[in-house]
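The structure that follows is given in the form of structure tokens.
Removed: one protein chain of the complex. Kept in place: all other protein chains.
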Amino acid sequence: MKHIEVMVIGGGPAGLCAALAASSLGAKVLLVERDEIPGGQLVKQTHKFFGSEKQYAGDRGIHIGQMLLENVIAEQDIELWTDSTVLAIYEDGVVTVEHEGKHTKVKPDRLIIATGAAEKFLSFPGNDLPGVYGAGAVQTLMNVDGVKPAKRVLMVGAGNIGLIVSYQLKQAGVEIAAVIEGLPKIGGYLVHASKIQRAGIPVLTRHTILEAYGNGQVEGAIIASIDETWQPIPGTEQKIPCDAICLAVGLSPLTELAWQAGCAMAFVRELSGHVPVVDDLLESSRPGIYCAGDVSGIEEASAAMVEGRLAGLSAAFSLGYEANEAKALQQSAMEELAELRAGPMGQHIRDGINKVKLKRKIGNHAFENQTEKSGIVKDYSSDATNTCRAEIKTSLINDGIPTKEELDAIYPSDKRLTEGPIAIVECFQEIPCNPCVKACKRGAISMLRDINDVPVVDEELCNGCGLCISLCPGLAIFVVDKSYSGDMALIKLPFEYVPVPKSGHFVAGLDRAGRELGRFEVVRVTSGGDKNKTFTVSLAVPHDLVMEVRGIRIGEQAI
Amino acid sequence: MKKSYDVVIIGGGIIGCSVAFELAKRGRKDVLVVEQEYLTSGATGRCGAGIRQQWGSMLNATLALESTHVFENLEEYTGYDGDCGLNQGGYLLIAYTEKEWEQFQKNLEIQHQVGINSHAVPLDCIKEIVPHINTDGIQGACFCASDGHADPFHCTYAYAKGAQGMGVEIVTYTKVTGLKVENGRIRGVATTRGDIEAKVVINATGGHAAQMAMLAGDELPIFPERHQILITEPVAHIMNPMVMSFHRHFYVQQTPHGSVIMGMGDPNEPVSLNTKASWQYLEHNAWVVTQTLPAFRNLRVVRQWAGHYDMSPDRNPIINEAKSAEGFITIAGFSGHGFMVAPRTAILVSNYLTGQQDSLDISRFSVERYKTGELLLEPSVV
Amino acid sequence: MRIDEHPVLSFERGEKINFFYNGQEIEAYPTETIAAALHAAGVRKLGESPELHRPRGLFCAIGNCSSCFMIVDGEPNMRVCVMKVRSGMRVEEQRGKGVVGI
Partner (left out) sequence: MKNRDAEIMICRCEDVTRETILKCIAEGYQTLDEIKRVTRAGMGPCQGRTCRQLIAAELSRHYGMPMEEVMMTTFRPPVKPISLGALADAYEHERTGHKHEKIV
């Protein structure tokens, strides 16, 4: 039987951060990961993260994962078991692990469950045909193994995963027939939707999959429009030939170990299913067992990392490590979480957490007392709801394409446009993200209150240098230069596909819906660097198209 | 649910449901079964569901033989449209000590007197029955081809649906919280859904039976004891019979579905209502079974769980009408073999309650036996 | 279909190896899972379901479900989505319940 102070189950964003935080206070940690390479979902997240600097915003998930893993490996107080699956948590507090093929017993003083989530499955005829994949599975095949999952994909679900994986499929050279979504609006970040729309991928809200067909494997799907009651509208059926159907219909927390451990559980729709009821320091109803990341409610990986850190701090703190320092660190982690959840996109998380709080009050009495004992609990979620946040109400929410009014509102004055280059930030939704603010050395991009605000460009301070283009995780910043020449204006675009165009090439210029507006000369291509990997492509276009061209296509590839 | 019934049965396991069915069949149809969770949620749904006729006492051998006959036609008998999953692959009992082997031979005589088609298996023929067995240390073996295994859920539902078809009512997720006794007679039960009057109340609550009987002032020597089971991934057919060793306290068998199910008794298990599974059991059972069946090392365990045996001092059922509350009858204390004798036990109890003749003497099961010393001794239990 | 050129990733695959799928020799790289190597070779049906014998393929790719069960070197019920391919490995379609080699 192995004894350890803190055992962390799951080496994803939450687990890695939990292990690092607990060991940073001096605790001895055992981190157990079922995969060969820790990182969880980070190992396949090739996109840049949102959030703030504190959650490594602007870095790609894969790089964040590598960095966290390197830190874990360098930390002497963390023992890392990979290829090791936790099998059960027993009544006597013993955790069994299949480690190096052996049935191994561990007795931890504190346990952090950071097991993440599993993809939801969907009911439709043919839903088990080979070629129906979870979106995460497709991401693994492409981004970990480097294998194309299919030639032409139908994506079901326009949440962040559906939108991001569609973009990544496109980057891998796979065609996407469409992204369909049952809800009347796009659930993911609209900048992700805009990105795929201008690559020519249609996003169809209020659509559902009726069936998958094919002899032995997927050969296509039948989709249809649905009405307000989610019933298919007769006559709207469409046959979509495709060889893969990707399900991005949400995740459900992977909670079996929390159930086994006897943690109080609650079904909270906003948190995507049954979740362990935790207090503000992420301790469950079972003293000494903490839960962090998706297992206690589905959120972005940025939040999972902060939760992991908080759980790690709480576990080490409860063992008596660095009491004063820990309290301040816990406080700042809680503030970070509150900030990440403060926008309209965090509304459901705030609601969900409030429901959990309610469960805690009416639930286990001892548990409630324990929560109060921590003494530093403050209700951040209500702070967040106090501020006035606006949800998008225009058609932008349905298709990811900004309306004329929305665009007019952010355009610089005509005078400024003629004076020289200036950044246009096509970011209309209040999402927790601020790398653009940090990117501008001149301080020309600002946010009013916090990272959830939409960025505002100061047209006096901005000199159109374009540094921000490749640093925006949403690829939503463009630089327009109407002073370029008498006939032509210059548009600088972010670019993340292969092949990369060269200056002198003529490429198709595309509008925000992916429609071709003409063929234009590439004037300049600059690399964002070896790590950043986002190119900035400068294109000479007629003056009247400079506010229309937002993408390019080389050959047949829409970009 | 009405306010009043002729008979209220507490417990929706195989005992409660089979008694309800047999009573209704004999015309006592004004019966309510009260189950605290769902049918089979207690010991029945957690048991190994073996059906063994190879017993060492005349009484048990008879109960088991006649119960087996019912299991053989349970669907027809109850009018159930499901499949009760009976698989008569036989039981291979293996003896690891001389003494055990001697006992087996005595048991065979008793079994033959009752008409059970069991027989001794020569050591060199054991592998014909179970090809993968390690015969090291085995002193002798017995086999009965009509022993087997059934699906405890479907068997219970067969009885329950059959009973409902005759007018019996069943309420689930309803807990009995009290018993109403007046002038030495049972009057009804208090439940989480209100009070119910009854002329007869049957306590078929397995490991909870002593606790329940106490509510009627009846003190019974029935103790819950945790027993654990594990089951493997389904694999193609590898073994027909149940293999069982009293000496090593285990049984193992492949279900028709392909999973291999095994269980083990722990002589040091304390009295408790604990139904949590333990890692100690998991490792121990794996070790014990792979000693006898080394080839099973490659099988992978998918699930483990625990349930109660309702133990009695002589490891045999107690069927007892409370002195303190006439009409309150406990049927429990089966000590791990309640499932396989339930059909005949239900007939016995129902015959008694409807004043019909029975070839077995129900008073033999009374708790009085512990005072008189006329214990029901059974040498062959796991 | 392997990805040769990618805007963000570069794949270091190592030396090419061979393994067998239903007896047929297939090229792979040791960094790949069996499921990925089969996908690269255009094989997407990995087996048949245990009772209804419906064709089954990869679904979760992280070892959560049971959709990708195959027989690997004689052992059934192997989750090939998380199992790395090795040189000379014999991978077979699993049709129905696995037959454990004992």
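Letters are used for the chains, namely A, B and C, taken in the order the chains are written, and counting of residues starts over at 1 for each.
Rule of thumb we're sticking to: contacts are C-beta pairs under 8 Å (C-beta built on N, C-alpha and C of every residue); 3 or more make two chains touch, one makes a residue touch a chain.
The shown structure was predicted, so the numbers you read here are calculated from the model rather than taken from an experiment.
Q: Counting the whole assembly, list the visible chains that the omitted chain makes contact with.
A: A, B, C
Q: With respect to the chain omitted from the figure, which of A:Lys2, A:Lys54, A:Arg152 or A:His274 is a touching residue?
A: Once the missing chain is taken into account, the touching residue is A:His274.
Q: Where the complex has a chain not shown, which of B:Pro294, B:Pro313 or B:Pro379 is the residue touching it?
A: Considering the complete complex, B:Pro294 is the one touching the chain left out.
Q: I'm checking contacts with the chain that's been left out. Which of B:Tyr5, B:Phe21, B:Trp55 or B:Phe153 qualifies?
A: B:Phe153
Q: Would you indicate which residue among B:Trp305, B:Tyr352 or B:Tyr370 is in contact with the undisplayed chain?
A: Per the contact definition at the top, the residue touching the missing chain is B:Trp305.
Q: For the chain left out of this view, which of A:Glu79, A:Asp109 or A:Asp128 touches it?
A: A:Asp128
Q: Name, in rising order, the residues on subunit B that touch the hidden chain in the full complex.
A: 37-41, 45, 82, 134, 153-154, 157, 172, 232-233, 257, 277, 279, 282-284, 286-287, 289-291, 294-305
Q: Contact with the hidden chain only, please: which subunit A residues?
A: The missing chain touches subunit A at positions 34, 85-90, 96, 98, 101-105, 118, 120-121, 123-128, 211, 252, 254-257, 259-260, 265-267, 269, 273-274.
Q: Spell out the interface residues on subunit C facing the chain that's missing from view.
A: Touching the missing chain: residues 49-52, 54, 56, 59-60, 63-67, 69, 77.
In this text, only the chains that are shown with their structure count from here on.
Q: With respect to inter-chain C-beta contacts, which pair, B-C or A-C, contains the greater number?
A: Spelling it out, more C-beta pairs touch across A-C than across the other pair.
Q: Which chain is most remote from subunit A in terms of Cα centres?
A: The chain farthest from subunit A, judged by C-alpha centres, is B.
Q: Would you mind pulling out the distance in Å between where the CA atoms of subunit A average out and where those of subunit B do?
A: Chain centroid spacing, subunit A to subunit B, equals 54 Å.
Q: For subunit B versus subunit C, what separation do you get between their C-alpha means, in angstrom?
A: The answer is 45 Å.
Q: If you average the CA atoms of subunit A and of subunit C, how far apart do the two points sit, in angstrom?
A: Whole-Å distance between the two chain centres: 29.
Q: Write out the stretch or stretches of subunit A touching subunit C in their complex.
A: Those in contact with subunit C are residues 34-36, 46, 60, 62, 118-119, 128-134, 136-138, 140-149, 151, 171-173, 216-217, 254, 496-500, 533.
Q: Quick check on the complex: what are the subunit B residues that touch subunit A?
A: For subunit B paired with subunit A, touching residues are 274, 276-279, 282-283.
Q: Where on subunit B does subunit C make contact in their complex?
A: The contact residues of subunit B facing subunit C are 132, 233-236, 238, 258, 295-296, 298-300.
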